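Next up is a structure, given as structure tokens.
The other protein chains are all here in position, but one chain of the complex has been omitted.
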Amino acid sequence: MSDVAKLLVGSAVERMEDARFLSGSGNFADDLAVEGMLHAAILRSPIAHARIVAIDASAALAMPGIHAVITARDISDTIPIIPLRLAPLPEFEPFRQPVIASDKVRYVGEPIAVVIADSRALAEDALERIGIEFEALSAVTERGASETPLFDFAEDNVALRYDAGFGDADAAFASADYVRTERFSVQRHTALPMETRGLLAEWNSSAGRLVVTGATKVTFYNRRALAQMLGLREDDIDLIEIDVGGGFGVRGEFYPEDFLIPFAARKVARPVKWIEDRREHLMAINHSRDIACELSLACRSDGMMLGLRGQVFADMGAYIRTNGGVVPAKAAQFLPGPYRIPHVSVSVEAFMTSKTPVGTYRGPGRFEANFFRERLIDMAATDLGIDIAEFRRKNLITEQELPYPIDGLVPYEGPTSYDTGDYVEVFERALKEIGWHEKRHLQGKLVDGVRHGIGLGCFVESGGAGPKENAALTLEKDGSLTVAVGSSVLGQGLETVLGQIASDTLSIPFDRIRVLHGSTTLLDEGFGTYHSRAVVMGGSAVLDAAIRLREKILQQASNHLGRPNSELKIINANVVADNGASVSFAALAAGCELQADGTFSNEVRTYSYGTHAAHVTVDPRTGAVKVLDYIAVEDVGRAINPAIVHGQAIGAIVQGLGGVFLDHLIYDDQGQLLNASLADYLVPTASDFPVLRAVTLELRPSPSNPLGAKGAGEGGIVAVAAATANAVAAALAPLNVEIHHLPLTPPRLWRLIKNAHARAITAA
Amino acid sequence: MTSARPVHFTVNGAAATVTVEPRTTLADALRNELRLTGTHLGCEHGVCGACTVIVDGAAVRGCLVLAAQAEGREITTVEGLGSAAHLSALQLAFRKHHALQCGFCTAGILTTAHALLTEEPHADEDRIREVISGNLCRCTGYLPIIAAIMEARIAYRDVQCEAAQ
Partner (left out) sequence: MKLPPLDYICPATLPEAIAALAVHGGNAKVIAGGQSLMPMLAFRLAAPSVLVDIGRLPDLKSISISAEGIDIGALVTWRDIERDAQLAQAHPLLAAAIAHVAHYQVRNRGTVGGSMAHADPAAEMPGIAVTCDAMLTIVGSTGTRILSANEFLTGGLSTVLGADEILTSIRLPLWKKARRWAFEELARRRGDFALAGVAAFYDIDAQGLAHNAHIGVIGVADRPMRLPGVEAILDGRRIDADVILQAAAVARDAVDPADDIHAEAAYRRDLLGVLLERALARAANITLPEAA
């Protein structure tokens, strides 16, 4: 790094994004307005499973201000199919989603028609005038519930089954002193970013070019997919990323609308804007979680874990979208967690239902897997009479055992190993923070009408998915720096973090740096933001470009000053020679183009890790839970901006607590989504979880990237269900209540308490 | 008659007229007619609070008020609180405390907090929490938002003192 008074990397720099957001001058999709712009609204299926017999749009088309009603018939004989971006297992291919329903609808919310109108209000008026004749078919809402296959080619509704694992689990179970098997589940819920999706598509017919603004996450991939569907060259399409109101995994995947809106713009030869409304968001954007698991643990009587068997059952909804089988695959992969379990076997069954398709949501599969395993650990420890902390301490992988291979758990991925860390130290830190030794006597105690419980949850979390990321740095004529990166911004403060890296490396003041991101216009290729990879991959690419640009600047300065490189230093956007002569960056950039590309390729995943601990009270008469204290301790390797990392952690904890207590997409047995409004789909508010703490550690940097970062977006959520459900279970243990299923609503906890009470009376 | 007609009000101190259909909400009128796009729509059914604007001193949900109902009223939006170059004490406190991430809910939280602290510069933490529980944020977990508003109180007390003198 260059000589600067104070390095920005590692410090809580105020964000460069904030001034525009705080003053209301951000630029989000719905803020776009261009000359001649029309508005789209989408007619979505009101029933879960039906044949479409006829569509009559004549009345809608006759309304003033309506420009087009587009149905499958208007698109082509073969409706484009959304590709699998991740986990592209061949079994899933036939279950992929067409961009619009033609003969059949398979979930409430599936697009059937697109109305293009002068205003969104008129478009919505027209939706009410489109007549559709359906032939209703029976809905499938749970596993194995129906004889009727949802897809004509399939014999049943199971899309995929596989077995994976390492060691010899059968032998381990056969020889174990102790075995326990339990069934768990996590309810269907979703990320709910505050900004719904939105796109503006502009077709230039004379140039044959399409520009789509409002894209994010994986713009280059989505451009490729869109080009194929529209029969255009990739070069003829640009996807532009602007401000994005939250992603959390769900936003930016290729959805039906990512085809329908550009298609409509080309068809009506006018710019078309579509802003998803909240009601359609809840039925259209990827749902997630919705995993059940039968999990078995084999131990020695002293608590040493010998083997783990897990069967993961995943409700994928009506189609397999871009994320393929990531959610169940990761739920299976992370079942063993940070523990030394020599023999593991997992199986996955992904089945189709008449519900909105499933995709990734922050910590996909991990939130679920950690909940399943950590719950079972508490049950096993209690059975064996071992303290729950001691049980974990005994089984956590030690630093000496790292790197620790966990090969063979995901059929479409190569070998991988937990990289670095001190799992035990972080665990002890969490115990200390929550006050485990002082408070453990409270477990299950009734104090002032409420029962106390303290729960623990340990995790490892992968990040930094490859293969690659690109960046381009340009020293502008005024001496300022433009950073362009293939990573996408989803609202997490990436501009600031990348600016910090560039600032340190080039010794350019932070406020002289502008970060451009995501858009396909910036670079030849980019890979996007998911799997906590933006800093690991994008940051490393920026670092690489900055180092190259630094060399170019020094070379240029050497020519300019007539001194060798070895006598030059960069100080605050000036190059200074040992003899005191200096030249500013602006002067150098005025003389020649100073630009450098950087790249970072890496297939090795990072593994952050940590422990969460929760202290709750449960009112046993109402089932109401209060979270009195919550601590998340995570080693992220390297925190480029501790304030941003801390913000990620706290925000993720609260999202996770929503997943434990509130968030729930509720379907009836007809496949109707019953709570497609924010009045009924509940997420945490400022009053719900006022006491939370996060400790971010930088104990063991990642060896796989020059920054040492491990990704920090998801560690805050992945163990929330584990720790919190364990705390609730501990509180209710004296009432013989066990927790297997989320969400932990007051009525559910009340029911569990009542049932346990009834059992006790019957037994007596 | 459902066709557009003029509505007059004051926005951020300046007189404004919008000609809108009666069904138009105040939030839509501000965004689409006056291009004050800092006010965001997160749900359009009165739950998320992103569209909060201040009408005659009271924070209201812009999606639950018709533009026509704002006839003659004084409206303050986020754009009226401070500019990017001259952030208000409240806005600066948000930046300092990292009280925003994606920035989408931020405008509604700022207007809500501004209305609250203008009336109640001594609001305690519980009161602030209670008030902000009418605004959803999915990024921050709310803690830094509460901290920022707590810190900004002092600036509103100063304003009150000046007004008193």
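Order of writing sets the chain letters: A and B. Residues in each chain are counted from 1.
To be clear about the criterion, a residue touches a chain if its C-beta (ideal position, glycine included) is under 8 Å from a C-beta of that chain, and two chains touch if they have at least 3 such contacts.
Keep in mind it's a predicted model, so treat the numbers as computed, not measured.
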Chains in view touching the one left out: A, B
Option touching the unshown chain, where A:Asp125, A:Asp422 or A:Glu461 are the choices: A:Asp125
From A:Leu89, A:Val268, A:Leu384 or A:Leu446, residue that would touch the chain that is not displayed: A:Leu446
Sole contact to the chain not displayed, among A:Val542, A:Leu682 or A:Ala709: A:Leu682
In subunit B, positions touching the absent partner: 1-2, 21-25, 28, 43-46, 49, 52, 58-61, 63-66, 68-69, 71, 112, 116, 130-131, 133-134
Hidden partner interface residues of subunit A, rising order: 119-121, 124-125, 128, 277-279, 446, 449, 620-624, 662, 666, 674-675, 677, 679-680, 682, 684-685, 687-688, 735, 745-747, 750-751, 753-754
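We adopt the following convention: only the chains that are shown with their structure count from here on.
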Distance from the mean Cα position of subunit B to that of subunit A, given in whole angstrom: 30
Subunit B to subunit A touching residues, read off their complex: 21, 23-24, 31-32, 35-45, 47-48, 50, 77-79, 81-85, 87, 91, 94-96, 98, 100-107, 110, 129-130, 132-146
In the complex with subunit B, residue positions of subunit A that touch it: 12, 14-15, 17-26, 28, 30-31, 33, 121, 191-196, 243-246, 248, 275, 277-279, 490-493, 643-644, 646-647, 650-655, 677-679, 683-690, 692
